[in-house]
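Only one protein chain is missing from this complex, and each of the others stays in its spot.
All chains are identified by letter, namely A, B, C, D and E, in their written order; residue positions are counted from 1 within each chain.
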């Protein structure tokens, strides 16, 4: 992570912060405070923000005034850093850009989780993350009360229509994977109708994805499966329809928007010298 | 860029796409097509998508079926790639994740640009980009008809309240920068009231930012400045109020949301073997 | 992989092959052939050896004369490369070092697989791989007829004594993981006696590892489990005892030696100018 | 080295140790101890093991309970690390994988050195090291009492049959190298018979390698050379024949097996919380 | 910077300092002092030299005995470092190589600045820096009293003959850039005669470069421009003619030699153990 943050800082600072370096002497100390400008579930102040500042200058000392996962309110101070003003200002944008995005994901996830409160279902993410930020974004989903689907193509098996077509049938595709893949991974299959669900059950698939099914069809699928496999609803999920989907009895609801379309939360940094 | 895309592919593929590699033989060829699932301004299919696929396998041949900046419609084919199925499938997610985000930014930018049509004003971005993706995101803003503000802290001078306070006054801060900074960069100063605007004019500031000013105050500032400096409106800009702001006569309107809160466009990849 | 091979070449070549560059003109072409000096199961000539040579010089053309997984005999030609002599000689050592090690792993794996022929059991590897070479070594295990256990700590769940102690019991540890971990991963628990095996069964553990158990105890465990979980034998496995262990009815036998103690196969490169 | 260890840790940990992170709170401290499970010459606990743990977390404090080069006995504690349990467990495998391999090389080297005790000969390594680990493996050879041959193609001159053939004769090849190579390096020539040895002596070669010669032939070569050059025996050396080779009077015996076929030593890590 | 210095150290140290490591025990402490062997303007001892030594070993403590920008005299001590002798000696060459070059640039820059003393002109650098060292070299120019031209192609606009030819005229080229480039950057145009200067003035170019003009022609250009644009003299500037050029009234004089042809200053390191 530290290596990655170093690159982010280089991207933003380039060959030097001309404005700040011209104005502040190198030995001027100060304190920076992150302040929430709206209400949200915060993420990124436990580990990431401190790491950004100490990557810039190991002498900076940081205090997290809230914990990742807490709901913070507009006007509240959530994080502070103390050290040379030049380094506080030149690390500001990267730290804010990350915490704002992470909090956006946590907050959107929490909204989905809130919608399905009381139901035995998990809100899960997808691989539709921002390139380069997968670990950070999947962490933010967990902070918001969601769960993670696979991290990469190497740590999960998901048979989609192309794979199935290539093998000839779900049964054959599952058999191929059983023969070749590590025994530690469950097999998940994407289905579009009840016939496919039945074929999955017949060959012992561990996770059945219901892809873009209408809620009534999902209900039938859940009834058919009878807990013999985990059931994941996928496709077209939003805050308005997530509870209806959850009420079908599925175990998991995957939401690409958690990571591909979350809005950044409004946070500003106040400096006192 | 190629080095960065390599890291993005490694992040998504991990130690190998177990599902695909188990199903498809290494010499199976196929064709992948990106299809728009909604209407939007496309970005990323000229250079980025081809580079993702050829970074994965230089043998893959790509064709852009639209050009970056075109408005595409739901159902249209926008890009195709031909080559080994294993590589098409293992590069799919990274390519889509990028093109969906880039198109989201271009589309949101185009919406802002559309709102101010006919007025002599530029919609510009900020440094509120996703860490690691600044070049790509600033390119997407240009694709959508917007313009770029500075790329990094090294290629623009922006005096904010902290810098001014440290120097004692705008005049002193500007003098300090004039003495130290490269002559190639214009000096921009953040102002909150007309007195500050006047001070900027008195010391020949080249760009005056009106920070979070109400439209009426902006009008007064513009009148005061009389084209002696470029005028940038900043803070709280959205699609609803951007035209009112533009009508105050400012030259530039900066919008953080272009890059920090754009929604990903819906695009899918169809594979034929 | 190409990036990694580049580093391996830099490690071996340093600032240049003084001997070869002094003797051969830069435009001298030649052919290099890899020859087996003993019998073994070959690995690394499909993809890795060609990639080493083309990483050194993209003009080199390579032909694999055998396929990964074939048994080759002393004296047989297994791979050839054609191109500038300087590049053939400066890439020789890295290519051989990799193919010799990979073939060593494939050959040792095949020996274990041979010992358990006819029994419904998989020989699997561990995380005891050479740092930096995990993907290559796990591939070599597959080439030899073995299977892979998890690739990293992120793509498998394995509860060991420390984890269980920290939670208070197997039941509580499993519950904790069920609550927090991705649903795509099976849970594996390390057990040392039948009581622990029973506790695993009671809480639905998907894979039960029998750690350093005597064969008779393993038999009892297998009988107890009755296919309700996958059973992995681990600890102290060697070519002499692997069949006895396999006959206990376990599904998986993990062997650290496959990757940490395989002997390099003897292969030499012959050059004709 | 630290950069390399960082990559090794990333390889093993992936996007996080799901098992450990689910079970142990982030502030739980503990102590890890490496215990020898057989007798061996230890290598890697002076510098490498501490560096692995502090690369993972600079707060971890390490104590080497033995010194690299000491013979340790089964059951002895050789190294301890104190710090957050999460970091101890996630760095365990990389640290063990390295120390086990390094100790394996040191122990095998020591066995060869022991065989030639009392004779004025050096056991030396080759470039047949594991790609990526050359520095570590050559260090392990030194720990075991051996010596290093050249580190890379840039820091030693070794004329083999191909080089000699290209120049027309040993004499011409040596002349070519004398004319072009840095004066700081000795010239070594590979020979297969006494005529070649004589030609080497005639042109003042500093190191003569006797390649795959029978011991009686080696004796003749040594007699012929009469200390006018260093003499290196190479090819087919093992623990059974190394003393016979040493008794021929050669100065150096190179053994590829030291680094390409050493068995990993058995070491385990015990954690107390 | 730290990452880059790490690479520089690896380049110089290779797989280890054989001489020093053979002679000094790892726990031997010592003190190294940099001593000037001629008079010069020092650069690199504030930040760079300490960073080289602490990158090698964070335990080394450094003291800068002069400040960057001071004129030091032959025999004066300018920097000291305290720590393990092995690390002081293995970092010596990289630290000296950098400080000697940086001081050479600062000293040459100061000589140019001295020549134009009392005149309202800036000595500026170019992009003719050593690849990989741009930030360090541009810093050295500032230390010597010079100013920086643009850092990269992304943070300055400079229209040369090729660009102008491609657009058809200076006017069209300037218009094109005004339409497309960020508003934060001034536009600079290279001119060769007064007609071009007039065209620049007509279209409001902010910086006019007089390329290889004779001093009398420069005088005419300056008179023509009458402070309506910054004026930069470029081409064939040396210590002998710089004052004559400055007296033409130009604002900026760019000198490629500052960074591409400065002589290294003579500095040695004394070690006391």
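Simple rule for what comes next: a residue touches a chain if its C-beta (ideal position, glycine included) is under 8 Å from a C-beta of that chain, and two chains touch if they have at least 3 such contacts.
Note that the structure is predicted; figures quoted are calculated from it, not measured.
Student: May I ask you to name the displayed chains that the omitted chain touches in the full complex?
Tutor: Among the chains that are shown, those touched by the missing chain are B, C, D, E.
Student: Based on the whole complex, identify which of D:13, D:94, D:154 or D:255 touches the chain you can't see.
Tutor: D:154
Student: One chain isn't shown here. Among D:106, D:124 or D:143, which residue touches it?
Tutor: With D:106, D:124 or D:143 as choices, the missing chain is touched by D:124.
Student: Check each of E:81, E:133 or E:205 against the chain that is not shown and name the one that touches it.
Tutor: Answer from the full complex: E:133 touches the omitted chain.
Student: Which of D:65, D:185 or D:201 touches the chain that is not shown?
Tutor: Only one listed residue reaches the unshown chain, and that is D:185.
Student: Which residue numbers on subunit E touch the omitted chain?
Tutor: Considering the whole complex, subunit E reaches the absent chain at 4, 7-8, 11-20, 22-24, 28, 85, 89-90, 93-94, 96-98, 100-101, 104, 127-134, 151-159, 162-163, 165-167, 173, 176-177, 179-182, 185, 256-257, 260-261, 263-264, 271, 273.
Student: What subunit B residues would touch the chain not displayed?
Tutor: Residue positions of subunit B that touch the missing chain: 3, 134-135, 138, 151-152, 155.
Student: Which residues does subunit C use to touch the chain missing from this display?
Tutor: 6, 14-16
In this section, only the chains that are shown with their structure count from here on.
Student: Equivalent interface to A-B, which of C-D, D-E or A-C, with over half of contact pairs matching by residue number?
Tutor: More than half of its contact pairs match A-B, so it is C-D.
Student: Are the interface residues of subunit B and subunit C largely the same numbers on each copy, more than half shared, or largely different?
Tutor: different
Student: Using mean Cα positions as chain centres, tell me which chain lies farthest from subunit D.
Tutor: Most remote chain from subunit D, centroid-wise, comes out as B.
Student: Compute the distance, rounded to whole Å, between the mean C-alpha positions of subunit B and subunit D.
Tutor: Whole-Å distance between the two chain centres: 52.
Student: What is the distance, in whole Å, between the centres of subunit B and subunit E, each centre taken as the mean of its C-alpha atoms?
Tutor: 32
Student: Which subunit D residues sit where two or more other chains touch them?
Tutor: Touching at least two other chains: 14-16, 134, 151-152, 155.
Student: If I apply the definition of touch given earlier, which pairs of chains qualify?
Tutor: According to the stated criterion, the contacting chain pairs are A-B, A-C, A-D, A-E, B-C, B-E, C-D, D-E.
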